[in-house]
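Note that this is a trimmed complex: some chains were dropped, and none of the rest were shifted.
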Amino acid sequence: MSSIQKGHRFWYIPDGYIPRESLGKVESHEAICLLNCYEEEASIVITVYFEDREPLEQIEARLEGRRTKHIRTSELQKDGERIPKGVPYAIEVVSSVPVILQYTRVDSTQPANALMSVIGFPLS
Amino acid sequence: MSSIQKGHRFWYIPDGYIPRESLGKVESHEAICLLNCYEEEASIVITVYFEDREPLEQIEARLEGRRTKHIRTSELQKDGERIPKGVPYAIEVVSSVPVILQYTRVDSTQPANALMSVIGFPLS
């Protein structure tokens, strides 16, 4: 097994969007779900791209070895700056060790939730 | 980093469909979400394929460097011709620089939204 690389170090999600409203029991949110199959802890660096301004860079996170972590994008911050709601953005995730990334959005703008999910786009 | 190509120049989405109706607070729509990680602006050329007629070709768009752009397919046009609602179609996106593409549909045909999303299919 040691010869197979379990994941990638670079991942991309072009369609990021945190809905403004939440009418359901569940709050509208997005999650970046990471899986680290290695023993070693992963250092994560996230860049957020926007349509009409410079990217928000160097957002940091950590992921222990042999663990998953489902990070809400609304909780990401760099020096107190967060991703605004209701604004289209895109995400780059760079990890120090190979990981696997899935992105999911729960939209409860209306009382009935809507769900979408994609495996991120990896670079190899 | 400069040796890794950040994305692809050719992307495909076979399931395009703009719902005819919108009953929710949000209008039914689709978006082609592009991410350009390069400094250079990307020139985009889109072809729309149909089931029973010749493709609509040479629809142009632009995407600045280090930016994302979420383009509604209903806004695409070539000499005033747009993609009709309620008709199955497919999309080819060709970019002058490598980009990453995600496609999302918001269907508010009924008061409760439905969502779906895929990373496009790239050619390499």
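Just a few scattered comments:
Chains: A and B, in written order; residue numbering restarts at 1 for each.
Here is the rule we go by: a residue touches a chain if its C-beta (ideal position, glycine included) is under 8 Å from a C-beta of that chain, and two chains touch if they have at least 3 such contacts.
What you see is a predicted model, and the numbers here were worked out from it, not measured in a lab.
Of the identical protein chains in this complex, 2 are displayed in place, while the full assembly in this structure file contains 4 copies of the same sequence.
Simple rule for what comes next: only the chains that are shown with their structure count from here on.
Chains compared, chain A against chain B: the Cα-based superposition rotates one onto the other by 90 degrees, nearest 5.
Averaged Cα coordinates give chain A a centre that lies 21 Å from the centre of chain B. Taken together, the chain A residues at the contact with chain B in this complex read 10, 12-17, 49-52, 54-55, 88-90, 92, 105, 107, 109-112, 114-121, 123.
Residue ranges of chain B in contact with chain A, taken from their complex: 4-7, 24-26, 31, 33-35, 37, 66-70, 100-102, 104, 106, 111-119.
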